[in-house]
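Only one protein chain is missing from this complex, and each of the others stays in its spot.
Presenting subunit A:
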Amino acid sequence: MTTDDVVLADRPRGDATASPTRGTPRGTPATWARRGGLTALVFGLPILLVFGIFSWWPIVSAVVMSFQKTNMTDAAVWVGWDNFAAIFTDPLLPKVIRNTAWFALLALVFGYPVPLVGAVLMSELRRRKGLYSVLAYLPVVVPPVVAVLLWKFFYDPRPQGVFNTILGWVGLGPYSWLNDQAMAMPSLVLEATWAAAGGTVIIYLAALITVPPELYDAAEVDGASVWRKVWHVTMPHLRGVLLITLILQVIGTAQVFLEPFLFTNGGPNHATLTVMLWVYQLAFTSIGNHFGEATALSLLLALFLAVLSLAYFHLTRSWSES
């Protein structure tokens, strides 16, 4: 029997083939209203309006706009696939995709193991667990703009900058940080990891609680080291959570906007220009009015994310059924 079986044995099994709900019998409008249809509609109306106005309408508008050239004042002109063609032939596209992938990769390298290690270490603590949880979660509470401005101060490229001063104590630097094309993206990821790790730590901690302590006791009796306990007991239990957070992180990092926007606005020399930031710049930083191209690029990104989301749903469903 594997450790998975121990945990999963008592879980109710999902049934993907459960019978569909019974169809509503047909009737007159009066019957429909008497049976509560009207009441349901009135109660549902506010949320339908909210979604319609703030979610669906902008989505439909964006799809329409991606086939138009518009300056939001004159009547829009239909341009067919021109906006998509402009995006695909823009020399910035490969760089922007590379940058976004680079951010995602760095975010995985930095941001994926750090919360995991933090959570495992914290779960081993006997005392002051709450205090460390608070400390780990604190950056998440700091408003993102404040956090970025704070880190921008830390990244001061002068020798008297905070990080440069600290590194200077051990004979390193000074570094240009955000003003260096090679260092800018890792600098952004470092802050993003610091800002987001707390939330992931809490998720991992919650998952770790579900690991039956007797498994650790058994492993200890068998003479397992801390590392072997983590690898053979903890990790198998976290597998599902790890995979879900992985996919969510990839989806999140593909849409990264805040850090490059506030730190560097895509610079230096486009070194931190990501897909979402490019969408924003196309739409809003030129009075040449590239709204059509911006929405076309948004749709392409949405398609990519839809594929990832399908993978996410597929995986989470298959795990819940297994």
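What we mean here is this: contacts are C-beta pairs under 8 Å (C-beta built on N, C-alpha and C of every residue); 3 or more make two chains touch, one makes a residue touch a chain; residues count from 1.
Everything that follows uses one rule, which is that contacts and distances are computed from a predicted model.
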item: Complex member absent from the view - protein name from UniProt, among "ATP synthase subunit b", "Sugar ABC transporter substrate-binding protein", "Alpha-D-ribose 1-methylphosphonate 5-phosphate C-P lyase" or "Anti-sigma factor antagonist"; value: "Sugar ABC transporter substrate-binding protein"
item: Chain not shown: contacting residue from A:Ala30, A:Met72, A:Val141 or A:Leu303; value: A:Met72
item: Candidate in contact with the missing chain, chosen from A:Thr31, A:Thr210, A:Ser225 or A:Thr285; value: A:Thr285
item: Residues of subunit A (touch criterion as defined above) contacting the omitted chain; value: 39, 42-43, 45-46, 49-50, 53, 71-74, 86, 91, 157-158, 176, 178-181, 263-265, 267-271, 280-281, 283-289, 291
